[in-house]
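One structure, pasted below without further comment.
Note that this complex is displayed minus one protein chain, with the remaining chains in position.
In this document, chain identifiers A and B correspond to the written order of the chains, with residue numbering beginning at 1 in each.
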Amino acid sequence: MSPSPSGAQLTLHEGSPSMPSLQTASASRFGRLVDVVLPKIVVAPTMVASLVCFYGFVLWTAWLSLTESRILPKYEIVGLVQYQELFSNERWWAAMKNLGVFGGLFIFFSLAVGLLLAVFLDQKIRREGALRTIYLYPMALSFIVTGTAWKWMLNPGLGLEKLMHDFGFSDFTFDWIVNPDMAIYTVVIAGVWQSSGFVMALFLAGLRGIDDAIIKAAQVDGANLPTIYRRIVIPSLRPVFFSAFMILAHIAIKSFDLVMALTNAGPGLATDLPSIFMYQHGFNRGQLGLGAASAMIMLATAAAIVVPFLYSELRSQRRG
Amino acid sequence: MGALSIRNVKKSYGNTHILKGIDIDIDKGQFLILVGPSGCGKSTLLNMIAGLEDISSGEIHIGNRLVNHLPPKDRDIAMVFQSYALYPNMTVRQNISFGLEIRKIPVAEQKAIVERVANMLQISHLLDRKPNQLSGGQRQRVAMGRALARNPTLFLFDEPLSNLDAKLRVEMRTEIKLLHQRMGTTIVYVTHDQIEAMTLGDRIAVMKDGEVKQFGTPQQIYDTPANLYVAGFIGSPAMNFIPATLEEAEGQAIVRLDNGTETFPAKLGPLGTAQRPYVGKSVILGIRPEQITDQGSAQADQPNLQLIRAKVEITEPTGPDTLVTSQFNGVKVTARCHPQAGMAPGQTATLVIDPSKALLFDPASENRIA
Partner (left out) sequence: MADLAYHQTPAARIGRFGIYAVLALFALYYLAPLYVMVVTSLKSLEEVRNGNLLALPAAPSLEAWSTAWSSACTGVECSGIQGYFWNSIKMLVPAVALSTLIGAVNGYVLAMWRFKGSDLFFTLLMIGCFLPFQVVILPMAQMLGFLGLENGTARLVLVHTIYGLAFTTMFFRNFYVTIPDELVKAARIDGAGFLRIFFRIMLPISLPTIAVCVIWQTTQIWNDFLFGVVFSAGETQPMTVALNNLVNTSTGVKHYNVEMAAAIIAALPTLCVYAFGGKYFIRGLTAGAVKG
């Protein structure tokens, strides 16, 4: 240590351990062990919970779907009986068809509305913040609340139809919610109302993430605004399309509460969905095995959408 | 034994060998630089000295203590990081005293230490600020303050200046050197910047691919680089490497420099024993740009100076010098000339070379022939 004043001042604490006693050495070895073991201990509960409650339960459901369980679970495997029954069940196929119609339209309109609003909001709009807040608030609501509100508005006796009559359009009819052929479309209307703002937020975030310099370069190259959007901006939103599609598909497949509140699967079973089929057979009708089989098919449907997506995403990440 | 002793230290992940047996010894008060390109293992080595990464084999001693199995806090070290790693939620004062607090230093003493360190680094007025309210240079000082407060046996610096802009980097470099001179602490300093390495260190280990290519003083590294890698890595602009054939005439080692139309024999001095086997064979002549200059800049008392003519291809003024590029033996050769020497592209200029300081390398092994 140099004899200069500041150097001398900096000989601060004489007790600093230049030679550790045996005690501190073993204590520090213990401390080291704690730092190696503790992280594993603290994640262990989550690890166990996720292994059991995600993966274990999926296997458990799969097992149940191979048994003859009715009100109470049985664990003797009898083969694919429940699946045979499921696939010969007309109600199931009607529910799957409804899911196809609802899912397709719900995803398409949510993406279209979301993209339109995002692109328009991105044009240096005054009060953009307020508009964004308005578009997105339905996402904070429960589907039960959404269903309740739209059920009232679409009610043919006192709702929209009556409103139009009051306005003088006396032959206006809007009875979709009680019309078995049209009721599924009311679910689409309410679903798009709730979710399109969220898609807008995703697209807007994507648009804001695009490098200014690319747009400027295109302008310098002489491209006009629609061309810039069509050729550069929207193609670069591809990943956002993918994630939005995934989330919407996921919402559609597990969609349950919205239909329960809006139409209660009716009129008749016109708006039945696999999730409702599963719930009613598994919990209300004492058909555990059939409920489990329908849940497995829902999982397979979700996987059929998610797995190719994940695969392509991971591959492009590896390439990037 | 010295302040830090690294003995045959290796690090591998499976079959990937990050460090292939490092041996370095420094004494108390020395300033050791680990320099090399990214991926050479220098930061891994520093982390292993700190105890942040495990050692695959070998031994590390700090102040005569084997520390292989000690956790970082018991190694009596302090470290300054490239990103400064200041705790964002704590004030400057808390940042500096955190380590003291953990070591249960009495509060009054903590306070005194913080004051002293802050005074020394001129950051007293910043003590109650949060890191995000500080400029890059101020953060750098706080990071050093945090290390100084603990007064450890060994200071570790991990590229501490590379996040600063060029001007600040030079200032802080000087301050670190000043601090080291005043306090006489032992420092291990990692950098990829050869200028930092030359200016700060009193021992330099040039690393590449997990090996120490040369370990020595800055002057040794500069004047007698052990191999082509070290010769090319240290020095800016880089040393010229000219392929040639070694010849002997009257006991003198000679290589011929061909500018395309004329050939000049360059006398390198008496042929050494090590050089003798290479006579008649290809060698690489290593000569630094400052050993080739214009006639006006050459020191007349150097006995060995020789004149050559060069076809000037391009000139790059740097201010104090102008770098003149021409070709010899088919490769580009840079000379450092006086800005007023009147060099212009296209002309044929007369240059003076000092071949006595030139080095010869074996093209196969890339080691210096000496």
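We take it that contacts are C-beta pairs under 8 Å (C-beta built on N, C-alpha and C of every residue); 3 or more make two chains touch, one makes a residue touch a chain.
Just so we're clear, the structure is a prediction, and the values are computed from it rather than from any experiment.
Asks: Of the residues B:Ile6, B:Leu32 or B:Ala50, I need the one that contacts the missing chain.
Replies: Touches the omitted chain: B:Ala50.
Asks: Which residue among A:Val81, A:Ala94, A:Leu131 or A:Leu269 touches the omitted chain?
Replies: A:Leu131
Asks: Touching the hidden chain in the full complex, which residues of chain B are there? Just list them.
Replies: Where chain B meets the chain not shown: residues 47, 50-52, 71-73, 77-79, 81-83, 85-90, 98-99, 102-103, 146, 150, 158.
Asks: Which chain A residues would touch the chain omitted from the figure, given the whole complex?
Replies: Spelled out for chain A, the touching residues are 31, 34-35, 38-40, 42-43, 45-47, 49-51, 53-58, 60-61, 64, 73, 113, 116-117, 120-125, 131, 133-146, 148-153, 155, 158-160, 162-163, 166, 193, 197-198, 201-202, 205, 207-208, 210, 212, 215-216, 219, 225, 228, 233, 243-244, 246-247, 250, 253-254, 256-257, 260-261, 264, 274-275, 278-279, 282-283, 288, 291-292, 294-296, 298-299, 302-303, 306.
In this section, only the chains that are shown with their structure count from here on.
Asks: Calculate how many whole Å lie between the centre of chain A and the centre of chain B, each centre taken as the average of the chain's C-alpha atoms.
Replies: The separation of the two C-alpha centroids amounts to 54 Å.
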